[in-house]
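Excerpt of the complex: some chains, original placement.
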Amino acid sequence: MPPAGKLQNSPEKQSNEIFQPSESESAAAISAAAADAEAAGLWTQIKAEARHDAEEEPALASYLYSTILSHSSLERSISFHLGNKLCSSTLLSTLLYDLFLNTFTSDPSLRNATVADLRAARVRDPACISFSQCLLNYKGFLAIQAHRVSHKLWTQSRKPLALALHSRVSDVFAVDIHPAAKIGRGILLDHATGVVIGETAVIGNNVSILHHVTLGGTGKACGDRHPKIGDGCLIGAGATILGNVKIGCGAKVGAGSVVLIDVPPRATAVGNPARLVGGKEKPRNDDEECPGESMDHTSFISEWSDYII
Amino acid sequence: MPPAGKLQNSPEKQSNEIFQPSESESAAAISAAAADAEAAGLWTQIKAEARHDAEEEPALASYLYSTILSHSSLERSISFHLGNKLCSSTLLSTLLYDLFLNTFTSDPSLRNATVADLRAARVRDPACISFSQCLLNYKGFLAIQAHRVSHKLWTQSRKPLALALHSRVSDVFAVDIHPAAKIGRGILLDHATGVVIGETAVIGNNVSILHHVTLGGTGKACGDRHPKIGDGCLIGAGATILGNVKIGCGAKVGAGSVVLIDVPPRATAVGNPARLVGGKEKPRNDDEECPGESMDHTSFISEWSDYII
């Protein structure tokens, strides 16, 4: 799963490329069938995992049946799970379930992105031991799926509903993604608590973002004011990226960094304020095409820390 | 809405000035009538917004009627909304509703501060498209209103109840404001997740604080040990301010900064450890009277970051 492309100069163009790859019609049909098959295969595996766990652990079987094993598809399972997690006394689970299911059903690309996100967590996070674990327990995964639905509502001009959903996700998961933000597929929000992603932010494909990361704005002016994250980036825990800056494809932002200006493709920015490892003249441009997938957070230590023990 | 005053040397005196401006009695009466009128006008607008949204989006109408349109006043609406958001199986919504409503009704200054907070969000946050959106969805706004009630309880020596409420706000909104902290009006807690404000902290009027900000203590000694934030300050995302330090009126603390000593009025502190933009000899003392309102997070970049692309 290589990064889907490189970050372009124009964020508009970039987001177009990321989200609307042109295809011939027949290719699209083939691709749709392949996506359906992939989703079906994954769903079969998830049910097998859940069935195994239900047999091993009767105390969890009721939970596994209600969330996974009683459902006929991945979309129904996620809609049920999100509906029950995000409901409140004033926003009933039945209403949310209906909303999620209708939205997932109406646009298969959402389901395909879900599949890519599940694979991302399974491959990249060594603590992720099964797909069902991610589906059930990963609040970053669940927050992203809820975001995909609220983003769809936003594009349909159903803003108040999108914002209500956004608010529930922020309350329940402590993950705050504005419904207007555009997010690619194959995304891992690891741990996820405290992630904030602003209204005009754009995130490419195959990106990994750790907890407490901010993709924030610069002030009270409207307009395009949030970061653009290229394909394959890795953003470390607690990193703060502010303003309409570009983080080039395959770039890495170290944990705790504060980034206010562009980071070139495949460069590594660290520190507060951030500087480029290797210097601005010779930023890393190494062989690591996709740190969002390779997930190497700390190999730059020797060039950066000022003490050795 | 200019900042209400400048930060004084003595925090006690300061908090007095901020929270208890002396007025002649007749002026107070006029002011009370004006505040009532402003609140009534705002409430009318909120209901109009909610009615519009209910007509456009039937799926949300039930929510909008239960939280806003069925209520006769802003206080009742907020009390209902907070009661339902903060309740648990052991702290029932009816109990909390009663508590909020009685407290708001007994002290009109709480309602007036609520009005100022609503205006702050609407004016300063470009993603805030209506007052009703803030009232319903902004956990920073809701956490502040719940804090005003728990602070009132604290001043009435109802500490266990104040702390129980504090705990619910920390669970539900991931916003942790000690009931004893003194907070002015016109406050924006943007995104809000992870904000921590300690027991002896004082925050002036018209302050904007981003998510993950800590106003923390210095150790295990009791006494006055938390920051004092002057009117009109802007505290960036993830900033950590520790100890009984003064952040002068109109000062700015950059995202991710760690501040352990005073910041002069209208100065900008950035970095970890923080330094003053322009240096300690020539800290910014520019024309930006109230960054808490102008919300410019990043104009100091050119003086600070060490690489340009």
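By written order: A and B. Residues from 1 in each chain.
Definition applied: contacts are C-beta pairs under 8 Å (C-beta built on N, C-alpha and C of every residue); 3 or more make two chains touch, one makes a residue touch a chain.
Not measured: the values here are computed from a predicted model.
The complex is a homo-oligomer: every protein chain shares one sequence, and counting across the whole structure file gives 6 copies, of which 2 are shown.
Here is the rule we go by: only the chains that are shown with their structure count from here on.
Subunit A and subunit B, compared by their mean Cα positions, are separated by 30 Å.
Within the complex, the subunit B residues that touch subunit A are 53, 56-57, 59-60, 62-64, 66-67, 81, 84-85, 87, 93, 123-127, 129, 133, 136-139, 172-174, 191, 193-194, 210-212, 236-238, 254-257, 270-272, 294-298, 301, 304-309.
The touching residues of subunit A, when paired with subunit B in their complex, are 88-91, 95, 99, 158-161, 163-164, 166-167, 170-171, 174, 176, 178, 193-194, 196, 198-199, 212, 214, 216-223, 225, 238, 240, 242-243, 256, 258, 260-264, 272-276, 279-280.
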